[in-house]
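Below is one structure, written out as structure tokens; the observations come after it.
Only one protein chain is missing; all other protein chains are in place.
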Amino acid sequence: MSTQKLKNEKVFRDPVHDVIRVQDQVILDLIDTSEFQRLRRIKQLGITSEVYHGAEHSRFAHSLGVYEIARRFAEHLENYYATKVPGDGLWDPSERLVLLAAALLHDLGHGPYSHTFEHIFGTDHEAYTQAIILSEDTEIHQVLLQVAPDFPAKVAAVIAKTYDNQQVVQLISSQIDVDRMDYLLRDAYYSGATYGRFDLSRLMQMMRPYQDGIAFDVRSMNAVEDYIISRYQMYVQVYFHPVSRAMEVMLTALLARVKHLYALSQKDTMRSSAFIPEALKPLFAGGIDVNYYLTLDDAVLLAAINTWRYADDSILADLANRFLDRRQFKSIVITAGMEDLLPKLRELIAMAGFSPEYYTAENDSYDLSYDIYRPRSKKPQTQIELVRPDCSLVELSAESSLVEAMSGRYYGDARFFFPREMLAEQAIDDVMAPVYGDFQRYVHNMELVRPTED
Amino acid sequence: MSTQKLKNEKVFRDPVHDVIRVQDQVILDLIDTSEFQRLRRIKQLGITSEVYHGAEHSRFAHSLGVYEIARRFAEHLENYYATKVPGDGLWDPSERLVLLAAALLHDLGHGPYSHTFEHIFGTDHEAYTQAIILSEDTEIHQVLLQVAPDFPAKVAAVIAKTYDNQQVVQLISSQIDVDRMDYLLRDAYYSGATYGRFDLSRLMQMMRPYQDGIAFDVRSMNAVEDYIISRYQMYVQVYFHPVSRAMEVMLTALLARVKHLYALSQKDTMRSSAFIPEALKPLFAGGIDVNYYLTLDDAVLLAAINTWRYADDSILADLANRFLDRRQFKSIVITAGMEDLLPKLRELIAMAGFSPEYYTAENDSYDLSYDIYRPRSKKPQTQIELVRPDCSLVELSAESSLVEAMSGRYYGDARFFFPREMLAEQAIDDVMAPVYGDFQRYVHNMELVRPTED
Amino acid sequence: MSTQKLKNEKVFRDPVHDVIRVQDQVILDLIDTSEFQRLRRIKQLGITSEVYHGAEHSRFAHSLGVYEIARRFAEHLENYYATKVPGDGLWDPSERLVLLAAALLHDLGHGPYSHTFEHIFGTDHEAYTQAIILSEDTEIHQVLLQVAPDFPAKVAAVIAKTYDNQQVVQLISSQIDVDRMDYLLRDAYYSGATYGRFDLSRLMQMMRPYQDGIAFDVRSMNAVEDYIISRYQMYVQVYFHPVSRAMEVMLTALLARVKHLYALSQKDTMRSSAFIPEALKPLFAGGIDVNYYLTLDDAVLLAAINTWRYADDSILADLANRFLDRRQFKSIVITAGMEDLLPKLRELIAMAGFSPEYYTAENDSYDLSYDIYRPRSKKPQTQIELVRPDCSLVELSAESSLVEAMSGRYYGDARFFFPREMLAEQAIDDVMAPVYGDFQRYVHNMELVRPTED
Partner (left out) sequence: MSTQKLKNEKVFRDPVHDVIRVQDQVILDLIDTSEFQRLRRIKQLGITSEVYHGAEHSRFAHSLGVYEIARRFAEHLENYYATKVPGDGLWDPSERLVLLAAALLHDLGHGPYSHTFEHIFGTDHEAYTQAIILSEDTEIHQVLLQVAPDFPAKVAAVIAKTYDNQQVVQLISSQIDVDRMDYLLRDAYYSGATYGRFDLSRLMQMMRPYQDGIAFDVRSMNAVEDYIISRYQMYVQVYFHPVSRAMEVMLTALLARVKHLYALSQKDTMRSSAFIPEALKPLFAGGIDVNYYLTLDDAVLLAAINTWRYADDSILADLANRFLDRRQFKSIVITAGMEDLLPKLRELIAMAGFSPEYYTAENDSYDLSYDIYRPRSKKPQTQIELVRPDCSLVELSAESSLVEAMSGRYYGDARFFFPREMLAEQAIDDVMAPVYGDFQRYVHNMELVRPTED
């Protein structure tokens, strides 16, 4: 068993947390694995950096940040709430290493542009995270094994939320966990957003362990509320930005096109699949095992898109160019009661020469900022509990009228995406001018409108 | 001629400058070109992000920042120092657009990991910047043409420092220019470094145009001094960090190996060059024209390195693995008078099974923080001038004893790089143990030492 | 008429706005007046710095900040929305100076610890601001006169909200004005609060003038929402902090005691009023004219409290000591339905030897974060309008469900304050122990509780 402390702590300079302190040999060894270093080559926000040009940070940086918050929380819990009698509901210091390892590794299974990627290839990053931890082939697994034979399984259980210590599970994933805390702060710092900040020190100082998880002293209600609002603001203003969704929609179309062409090539021997780099072929052939999955990063995907600029297939080449040169689709909100107009729009877009399958999309982005625990929901949430001076618990939205107003509500919108050409202004000598003009009777001032005489 | 103002300014959120304001149609059109969008896919600091994990920002972000500083300076000059009589040495407002375009485009010719890239392939990013501006094939050129037929040539002349308005030239490149101002602030912000900051507002307020260039009011001497020191600090602490130089040395070795293998394949038909992706072959075949050059970005290079993990050539595969998994070479300072020990070290490294050609390197990194104008120097510097109340000029180091102490001095060091295995500790059952032990008689506490009895 | 621009702008270094730029001679002259310099000696947050020890900034700093925001807004309006035809609802650039002067001077009439001060002496800082501007005795008035004979009256009218240009009035005082914008950012910066920030640049870029005032482009709805929430957070977390309210309650009691003793001395010639410094006597004698009012600042009041530590009157001396040594009263929330317990608490406090008149207080602090315009309300609010692409206006809470949830609601609480001795723990040898014990049956865990058998 190797739970050795480092003689001198190893420090990573970090603009969000000032320093990331590594104090355990095993944590340092995990960082040095090939699988963890791969996260340097995967952007945290994927396509969002197309809108917020400063937000180019990697999942590597985020993972270190999540680890650091967990480390500080563990230290605080150990100093002030260490268990005295087994079962007293306090913090068991022997859980420290499993907490830190889970925090560090929670995003290990992310692939390039995860959102889109998972949509097209049906992968699931959480499943890959667990697989990487559990697979005997990985360096990660070998390092974890040095702590104890059952240590990989324990860390994977935390990720799967099946670990029996609910304090550890909730610290890693709940409605107020170290993952969210880091990404809100980090994404705000790198994008330059003014929201997204909240009082991390106060949340740490006011967190309390209890039998079934973690809670916050009721005196910190406003700090918790502030965190919920920050999260809401980052979603509606950064993560759901229409332009990054437009880029995402285009990437989806592009990969769907490649998939389609590959499928054709499998049926029709006259068609070549040579346009797909060897490194990506297994993706389209299906059956992506862990070892192969770990070879994928942003560069592999982007380099392929670079070559598709010159593809024989004109749709693929066009989409690759639009994507790389950032000529993103335009979009409008699909106002309630106006959905019946969309078929007409698609028809006009087809008339203008764009395949609706690849050149239009509906995309709805909604986030549940906060919710109470609803046992019969599909995805029940662990509600946030506050501790009153008499040690009784009270659910957050019962104390905060602001959170109550947000609780259980989905924020976001549904949008219809289409090629920017449809909004062309002076198209007098363009044969498509009448089609564009017709389209613009439905889309005015970037809003979906019902033409007066339709 | 199109020098149209936008009806509403277009704003980019930027964490360093808060907002980047675009007020001219031509600037917006330049940003939207394919060539400029490519800069999103090239990291500003290349390999440095391996040490400062937060510093993943792109040349796109930096270029916008340089533009924004130039825009603010131009506004200030126009408000307070607009020329009244031709030849009065004040600021000619009609130079605004050439200044802004040159600021925005100054880094257009950068390739992936420029430093290493240029070293191996003999390219020169400044030459490419000019070529992209002047080539009729590029979107950049077409946009610039809309301003005036001679506008591309004017912008290229500013980059080449041959433009006749020295105020514009010095704002874009001198010892205190808008390029350096942005990269110091930006690299500090993203790396989390505490140095690198200086008083941009005061420099702007205190800048004065004069007949032969730009100068600073003597009352801002300390702000100028502070800028010089910030630059020095960023060089010695960030840009010259031994670990990023180790990664650079490894990338150099890796590309040199590919070049070598390609050359062999050209001579010997039994050898294949199939391990080089098509997208990269022109690089090794020589003759890189502008159009091809523009297809290169970080992703293309990184994706190739990803495939080289599985190359048949064991040196190439090993270097690719070390590079991607960040198992960087170790290094020691080559202390003056100890250079004679290096051949012995190389010999031991060879005995340990590592080709010294690819597994060792000497790398010296030195920076001249500031220098006066020395007409007979190889690369004479435009010295920084201060303006006294009676309008006479005085050179910076004549006023600042701190700058005087730094002036003309090179800061940095020379280092010897070698595989980390050479420092292995417990190597009892390793056949190489005696070799490592011998090596470690020369390298003790990460210093080059002369063994007592050698 | 003197509306002369400065040859070189004068710059004040400011940590919140980086720099404050003064470009007009009249603004510089206003800053240099005795009345404006007095604001250096009045803290912006009064007693709040007893809780947030960093928040010691003055009204001088805040006033400069409000001016700077107004200056930037005016510049933006002039660049993008300058009026073309009289009555077109755009921005009239000739209003610039009245806007800037009103922004700079809006807090001129504040006295020391304004909130408490106005409560005790019945003064009104807005009335004093206007009086200082209009009084011929002040330097401020003389400087304003140099612009135009009616200029003082115009500036005063803006403060009084009776000025006919509603754009100017709303910029200076409305639910989203330059005053609030500065104080939220400044108070957050100095207190170290993590909330209170919002996107000033975006609000500026998205502000639009219209016939009846100012509005914001609907695309900036989230930025406006963020500003409303920031304001809410600063109120509930900083401005309404129970400890600063406790200090305020004590200062109120202290001044009330001085007033009482002074009144006695006027009736009873045996009693001296010598304990009141000459500089403060007019305050208690009533009839505070502008010239006298301008001699008051934090120092005059604090120095008097310093001497009252040694007053013959034991209540006054005790309150002065408690105030200066920060032994603040404790407090509990007056839970709805429990008000009937307060008389009993006061009775016990009296039994413990404390005069309930000076040693207890009820204080309710409530803020209306936002409200729509309610014509029949006592203090109707100018609602915040958003501009849609078709130029129609829509009220903020109709667009933002979060603001809708807050609209018209008062946030805050009512608290009961009492001496900390009442909560003394081990009082065995204290004759008051039984009284304290009795009190603590009602106040448990800092909550007001109804004893089980009362």
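A, B and C are the chain letters, set down in written order, and residue numbers restart from 1 in every chain.
Note that contacts are C-beta pairs under 8 Å (C-beta built on N, C-alpha and C of every residue); 3 or more make two chains touch, one makes a residue touch a chain.
Note that the coordinates shown come from a computational prediction; the quantities given were computed from them, not determined experimentally.
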| item | value |
| --- | --- |
| Chains shown that the absent chain touches, full complex | A, B, C |
| Hidden partner chain, touching residue among B:8, B:94, B:222 or B:266 | B:222 |
| Option from C:175, C:191 or C:244 whose C-beta touches the chain left out | C:191 |
| Identified contact with the non-displayed chain, of C:28, C:160, C:256 or C:300 | C:300 |
| Full-complex contact with the absent chain, from B:85, B:274, B:405 or B:431 | B:405 |
| Absent chain, residues of subunit A that touch it | 8-9, 11, 18-19, 80, 201-202, 205 |
| Contacts of subunit C with the absent chain, listed as residue ranges | 12-16, 18, 32-34, 37-38, 40-41, 43, 49-50, 52-54, 56-58, 60-61, 64, 189-193, 277-279, 295, 297-304, 306-307, 309, 321, 324-327 |
| Subunit B residues touching the omitted chain (full complex) | 193-195, 197-200, 222, 226, 229, 232-233, 236-237, 388-390, 401-402, 405-406, 409, 411, 445-447 |
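Assume only the chains that are shown with their structure count from here on.
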| item | value |
| --- | --- |
| Distance-maximising chain from subunit B - centres being C-alpha averages | C |
| Cα-centroid distance, subunit A relative to subunit C, in whole angstrom | 42 |
| Touching two or more other chains - residue numbers and ranges from subunit B | 18 |
